[in-house]
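Structure provided below as structure tokens; questions to follow.
All protein chains but one are shown in place.
The block that comes next holds subunit A.
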Amino acid sequence: KNQVHNLQELRRSASLATKVFIQRDYSDGTICQFQTKFPPELDSRIERQLFEETVKTLNGFYAEAEKIGGSSYLEGCLACATAYFIFLCMETHYEKVLKKISRYIQEQNEKIFAPRGLLLTDPVERGMRVIEISIYEDRCSSGSSSSGSSSGSGSSSAGGGGAGAR
């Protein structure tokens, strides 16, 4: 049974063990893609396939945002014709896709990652450089999804320097 976790709850009561950073994959040029290589730190926490699927979906979204084609040219030319004033009232295609990505990440966090004590950070908050995955310590049995009962150390969410990398 997947419980939908309150992510704030997770951050407050569990303690941050470490963070993993999925780097960018530049083999296709400068477009925004992330490496699908499975980091060893996640080995015991999440199935490889689930992780790869998430990253591949994200890559697909970014490819859609940066797609060069008829519609992007149209947007570019229209914007140029209005001396770019149209951006004061209209959202660009890229921004729309970024919103979709943010909703997707939240959904993934709620359904898949939080129950496993993990938290994905939207790459846009890290300058599109990395996908940051925070790994929280699993106090109880590894399979279950309980947030660790509050011990004194409390939370250290992304703001504090977590225990470096192991």
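FYI, a residue touches a chain if its C-beta (ideal position, glycine included) is under 8 Å from a C-beta of that chain, and two chains touch if they have at least 3 such contacts; residues count from 1.
Following the convention adopted for this analysis, contacts and distances are computed from a predicted model.
Participant: Quick one: find the hidden chain's UniProt protein name among "peptidylprolyl isomerase", "WD repeat containing protein", "Glutathione S-transferase" or "Palmitoyltransferase".
Facilitator: Missing chain, UniProt protein name: "Palmitoyltransferase".
Participant: Spell out, residue by residue, where the missing chain touches subunit A.
Facilitator: Touching the missing chain: residues 19-21, 23-24, 26-30, 65-68, 72-73, 75-77, 79-80, 83-85, 92-95, 98, 124-130, 132, 158-159, 161-162, 164-165.
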